[in-house]
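Removed from the display is one protein chain of the complex; every other protein chain stays in position.
Presenting chain A:
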Amino acid sequence: MILQLTVALPVLAAALLAAAGRWLPRLAVDAAALGTAAAVTALTAVALARSPHRPQVAWLGGWGPGTGVGIPLAADPFAAGTACTAAVLTLAALAFSWRYFTEIQAAFHAMVLLFLASMCGFAYTGDLFNAFVFFELMSVVAFALTGYRSEEPSTVHGALNFGIVQSIGAYLTLAGIALVYARTGELGLATAGRHLAAAGPGGGLVTGAFVLICTGYLVKAAAVPFHFWLADAHAVAPTPVCVLFSGIMVELGVYGVARTYWAVFDGLVPLRAVAVLGAAAALLGAVMSVLQHHVKRLLAYSTIAHVGLLLVGVAAATPGALAGTAYSLAGHAGVKGALFLGAGALLNRHRTVDVRDLRGRGRGMPVTGAVFLLGGLFLAGLPPSGTFAGHSVTEHAATEIGWWWYTPLSVAASALTAGAVLRVWAVVWRSAPAPAASRRDGPQEREDPETRVTLGSLPWTMLAPGLVLLAAGLATGLIPGGPVAAAAEAFTGHGAYAALVLDGRLTHPRPVPADPWTLPGFAGAAVTVLLAVLIAAATLPHAAPDGGGGRVGGRLARRPAGRAVGRAAAAVTARLHALHSGHIGDYAAWLTAGVAVLALLTALR
């Protein structure tokens, strides 16, 4: 029953809040939403704790596997862990929203709870079409949450781009599901998988179905060139919503690819296309992240980079790499959630998240400063964070299968994104404030405040969620490697998912425990942290003309050779910015081109 309740409880609470919200006092609305999120967290935690020992499968409406028409919900450890991550992030986002939004309708809480229900449903479902339904629900709620402050034209623009790109992706996913259904007469992941496996490798249909189904998930996961929507949406979405987007919604795209591959297409198609698009996302996202001044956009591009690494980890298709990816996903969710809440605190106090306007203005916010500093270091993989464990385990597994390029890629992407965050910390918290006269010319991009009242001091409800998420990001690295490795083995095991769902039988593999605490792991972390600090220092903006601030910055550009490099970099930067034009036609064209690339790479034998 706990699996059904995980989806039904937030749905019921959301419907009741939507029905009665206009008459309820704000406190009751917040309490109801928080209580529901806490209950879902508990339910998913119970499922997670039970999943290695007892099969957690529920056939809805009593239509068991024998009838061949029912829909199963199944929670293996990774499914339950993903749902649990979603619930924890929702709890943090709702707690933060309590004092953050001074004027908000119960509809916001209702939509956040529906979002949670859709994510749990997507994680638990064992049915292709049902996964699509919850995927769509997730998207519809996400569009609405993105466009919540619809009085701003940029908000409508961002939400519209998000909606159109995601919808195109979803149609392609549905087309792929239709292909599988037409071929096998099955909609269950497990039954379709058994059918395709029995038919043997191959053919255009299997390739086509896999590519099309994955397209929608890869749009969600923001793989290059499907990633354009992400920064636009994150820049305009309310900050607590960004926590959910970056922390878990985008990662659910990765989960979708992994689940679909191992449950349905195991061994029938190569995953190299996913690796290529993921690696491209890791590089492009990391570079774009360094080029941003807008903190929310910076964090959004950083998400693209880190999720790109997750995709490569899945594409490596070994249990070891998947175990590392699970560590990374959990660690990244905590750290990125904390960073977005920090950005929300900045927005609340200073009405802007543009670093150029925030120089030296972080002095009254020591806790948020600590979040940015530690968050930056954790993104670089400072032990014992979850990101450290993820990098260490995945790099080891990738090297084992001969993917020598993965470690440099991972180090570079992590160092660049962490450097960008550390630079924000250095500028906002460690620089002297620019005198009023030398502030940036030109139109300052004033953010809509999201809140009408700037709070005098940050209340604990806005600080504690960030700290808790940061601590969670740290603690995930301490999860013992044995259960994680066993979960990865069960996830990737040939026929293991079908055995769980159809036969109610757990496989009990005894794999080598994942071990992050290795010498190469520590060396990689040390190099990444060092590089991140160097990148942050090298890219610090110039001091103000009167020498008021910026003790460190811009040494590079003063040398002649540095100037030539600087010019070339400026040209590349301009090209990259032009590429991310915000034009929806461009995005759609890139999406179709991406499908072609995916198809080509998957069809090559």
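Here are some notes:
Keep in mind that, in the parts below, a contact is a pair of C-beta atoms (placed from the backbone, for glycine too) under 8 Å apart; a residue touches a chain by one contact, two chains touch by 3 or more; residues count from 1.
By definition in this document, contacts and distances are computed from a predicted model.
The listed options are "Manganese/zinc/iron transport system substrate-binding protein", "Protein-methionine-sulfoxide reductase catalytic subunit MsrP", "Sodium:proton antiporter" or "Spermidine/putrescine ABC transporter permease", and the UniProt record of the chain not shown names that protein "Sodium:proton antiporter".
From the options A:A47, A:C84, A:A123 or A:A144, the residue with contact to the chain not on display is A:A144. Residue A:A107 is the one among A:I2, A:A38 or A:A107 that touches the chain missing from this view.
Among the residues A:F78, A:F134 or A:F162, only A:F134 touches the chain that is left out of the figure. Residue in contact with the omitted chain (choice from A:V40, A:V57 or A:A117): A:A117.
For chain A, the residues in touch with the chain missing from this view are 4-5, 8, 11-12, 15-20, 22, 60-63, 67-71, 105, 107-108, 110-111, 114, 117-118, 121, 129-130, 133-134, 136-137, 140-141, 143-144, 147-151, 175, 179, 181-187, 203-209, 211-212, 578-579, 581, 583, 585-586, 588-597, 599-600, 603.
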